[in-house]
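What follows is part of the complex, with its chains left where they were.
Labels run A, B and C following the written order; every chain starts at residue 1.
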Amino acid sequence: MIVVLKKGADEEKVDALKQELTHMGLQLHLSDGVNTSLIGLVGDTTEVDAEWLSALDVVESVKRIKEPYKKANKDMHPKDTVVDIAGRKIGGGFFQVIAGPCSVETREQMTEVALDVKKAGAGLLRGGAFKPRTSPYSFQGLGDEGLKMLLEAKKATGLPIVTEIMSTDHLPLFDEVDVIQVGTRNMQNFQLLKELGKVDKPILLKRGMANTLEELLMSAEYIMAGGNEKVILCERGIRTFETSMRNTLDVSAIPMLKSKTHLPVIVDPSHAAGLRFMVEPLTMAAIAAGADGVMIEVHNNPEKALCDGKQSLTPQAFSDLMSKVSRTAAFFGKDMQEAGE
Amino acid sequence: MIVVLKKGADEEKVDALKQELTHMGLQLHLSDGVNTSLIGLVGDTTEVDAEWLSALDVVESVKRIKEPYKKANKDMHPKDTVVDIAGRKIGGGFFQVIAGPCSVETREQMTEVALDVKKAGAGLLRGGAFKPRTSPYSFQGLGDEGLKMLLEAKKATGLPIVTEIMSTDHLPLFDEVDVIQVGTRNMQNFQLLKELGKVDKPILLKRGMANTLEELLMSAEYIMAGGNEKVILCERGIRTFETSMRNTLDVSAIPMLKSKTHLPVIVDPSHAAGLRFMVEPLTMAAIAAGADGVMIEVHNNPEKALCDGKQSLTPQAFSDLMSKVSRTAAFFGKDMQEAGE
Amino acid sequence: MIVVLKKGADEEKVDALKQELTHMGLQLHLSDGVNTSLIGLVGDTTEVDAEWLSALDVVESVKRIKEPYKKANKDMHPKDTVVDIAGRKIGGGFFQVIAGPCSVETREQMTEVALDVKKAGAGLLRGGAFKPRTSPYSFQGLGDEGLKMLLEAKKATGLPIVTEIMSTDHLPLFDEVDVIQVGTRNMQNFQLLKELGKVDKPILLKRGMANTLEELLMSAEYIMAGGNEKVILCERGIRTFETSMRNTLDVSAIPMLKSKTHLPVIVDPSHAAGLRFMVEPLTMAAIAAGADGVMIEVHNNPEKALCDGKQSLTPQAFSDLMSKVSRTAAFFGKDMQEAGE
């Protein structure tokens, strides 16, 4: 961290600052120029508050050199984390496909889709019981009833399940859930992240629609700082000026995240563009860019889906996609464990 | 709402769709062209799910004409809502200044600042006890201890207080709080919004950093649909490509929101740019554009502030600003009740 | 195109509007509801000015249904355009790699890199003589001297060349250039586009950093409307909030553009992220998503490069990449003609 001092800053105040920084256990490297004086801070600056520093009267600006996250940082943990979900591995060369409907609608639908996606080769099952919707008048999910149907589908297929949490209040209901998902609108719901840091389950953390990768990693750090290091990052499309699709998949996030963190990175091509015909090319691009998995919406009757039917694949289309996914993952050197192996 | 049908769409399916729409109580206006067939939907389309419609096989696209919010809509409620907070009115020509520190730090600081801002003419007191911070290693607020200090400052000054809630779990602690604030990162924390719909207190709803005005109004609608119609909207800067300041204040949001809703609209110039020297010009711009109030950070020792000191005014600077605010609000025809009147 | 009329609009004015639209050769489909009256316009609406319409007193809003471009539209021209550049085909299943330095620096550098990229299998040679730089104090390119060096490299290798034009004034210098590139900052330099519409050479049109795909296609339409239909579209990264890389490659643009236009779509992974280690994964993602080619910066001494050295590959790294590109293009069913075939 570099602290740029103001021209003509009060010397007494600068000395006080230097003392304070030394007390924080940091080494100081001073550099005085004609126009600019700098203090280089050496040591663990993760907990130094850059905003506090930059508010000081004598400080012109503050520049971070090291990333402000520790546990999520690849530097501290060079080996890729492999998250194991009931035997399904993700990360570190292992690739998983998570599939299922956007929302759980009926017992029959859920179990039928679950059997279909298992047959097609998916490794995990997804389904939404608590649904974040922009409008209070849209279908909000079946809640705990939906969760029960999802658990039945889990029993029927043996597939581990992934489902979204919307409030810490619901945590007791998630006992038998295998992976807890944090949705894009809750990426910076810090209270929720803190609670999930105390849970002993993998967390699938979706990137906020307009958040930077550093912010995503800081949110992962919230969970990890609480003691839960099983975090799976998920890129699901960012908000841009484009209007022909819902969001813009940020494929660059994959190699960039992988250069900065040891955590697995997966992609949700269904929510990204929000359009069925885009799911296949975006899935292929995600694998080619190095993703550790994809999460795909499948519905046995997309036209009757109570949410996001526009982007859901039929079981047949999903099965066709899966054979391409298998070949492509293999081509790019990924180990894709078959469900049930 | 206009439904554009696909060229050559299956007639049977189109008929089924028409029946379904009619059953929903809508009138249908059909228009068949050489290349395009349209169905115009007349009636209350607020609860028609545009995503569901656009997912149908026979549907090319769906265009909304009416806004998807009802209770927040000016059409339904042409008279401006005036929110009354312990006698302080906001909206419909009444203008309020909310002031105080970003976060509550000590009993002394809080009461001192409270007395200062009251003296300078602020109508409401703000202070953060639960602080949403990007990093888990930054100061997170004093929590319920902070809330107690804020309540003491309320007692000492008689000023009603505004403070942020971060989780439904904390709701019992907010009994004596006058206005509950929802922060920018929680604008789409729908579970929280639903709970606040059941509360009988004004809610100050901050716009998300990358959210549209329609999304802001839909979030207000969540609260209002629950029965709580006392919502105050707050523009606090949006994320743009600019790097010289933290966020970009969207002054246009004021007249645009006022053309669409009857709810009061205030502005937070302190968080917008995040820079002390910008607070005055942005406050002036907000008043000139028609805002119903501003929310300003004041700290008795900005350099020692545990968060956002860079943007906080000293009590003296705030007092100077207040005299400009009074004159300017009067110039633009606003009724600015003095505290204690 | 649908014209939504204002509630209670003056009937005489509406009649006048209807007459005007009929005179423009359009068929009108009327639909009167309780709250909304619509006019559906059937016929060629490409030349109907939506802004003019929406400015009318009686008009509430205007919604386009058909895209406002004709010649670039896939509907009008379902077969993919194959652009032939001195025997190198691009589009319609043919894939090309364009490679070379960001800017031409010396005769030796240019020819050396040209021989290197040819040997590695590139189909076309790139090099900048006129360089758009944000700062007037940065290296601006060698201009016509640089162009001469590029032409010598063309002679030495037989590779067709691609280079950027920055002003219509320079057009006479581009006689022996094979493909004229329009840079991202000139995508809406309409005067330049009009002039290029009169040229009988392929134009490589780069997407503006913050432009929509429709705007890109409208800019292609400018060139095509002038008579030059050999336009190659290039996605090169868009501006987002991310700060860890220069721009964000929009891989989704590839399948979306291909659903809307018959023109070839290539990708520039070097400029997108602006970082060497990202070139390979982004190239792979581009091929996987269906791109018709990639454009890659290669420099024989990236550290001494006068511009964009941070993203340039060494000839050796490029050669390694090319063997992956060949295998991957083949895997995804692209026909990649070897240079010199």
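Basically, contacts are C-beta pairs under 8 Å (C-beta built on N, C-alpha and C of every residue); 3 or more make two chains touch, one makes a residue touch a chain.
Given the structure is predicted, the values throughout are model-derived calculations rather than measurements.
Identical protein chains form the entire complex, numbering 4 copies in the structure file, with 3 of these shown.
Here is the rule we go by: only the chains that are shown with their structure count from here on.
By the residue-number overlap criterion, the interface of subunit B with subunit C counts as same, with over half of its numbers used by both chains. A simple rule picks the central chain: find each chain's mean C-alpha point, then take the one closest to the mean of all protein C-alpha atoms, which gives A.
Relative to the C-alpha centre of subunit C, the farthest chain centre belongs to B.
With each centre defined as the average position of its C-alpha atoms, the distance from subunit A to subunit C rounds to 32 Å. Subunit A and subunit B have Cα centroids separated by 27 Å. One simple way to say how far apart two chains are is to compare their mean CA positions; for subunit B and subunit C this gives 40 Å.
The set of subunit C residues that touch two or more partner chains comprises 210, 241.
For subunit A in complex with subunit B, the residues that touch the partner chain are 46-47, 49, 51-52, 54-57, 68-69, 130, 132-140, 166-169, 185-186, 188-192, 194, 209-210, 215, 218, 221-222, 225-226, 239, 302-303, 305-312.
Considering their complex, residues 210-214, 238, 240-245, 248-256, 259-260, 272-273, 277-278, 281-282, 284-290, 328, 331-332 of subunit C touch subunit A. Across the interface of their complex, subunit B is touched by residues 2, 4, 27, 29-36, 38, 40, 42-43, 60-61, 63, 65-66, 210, 239, 241 of subunit C.
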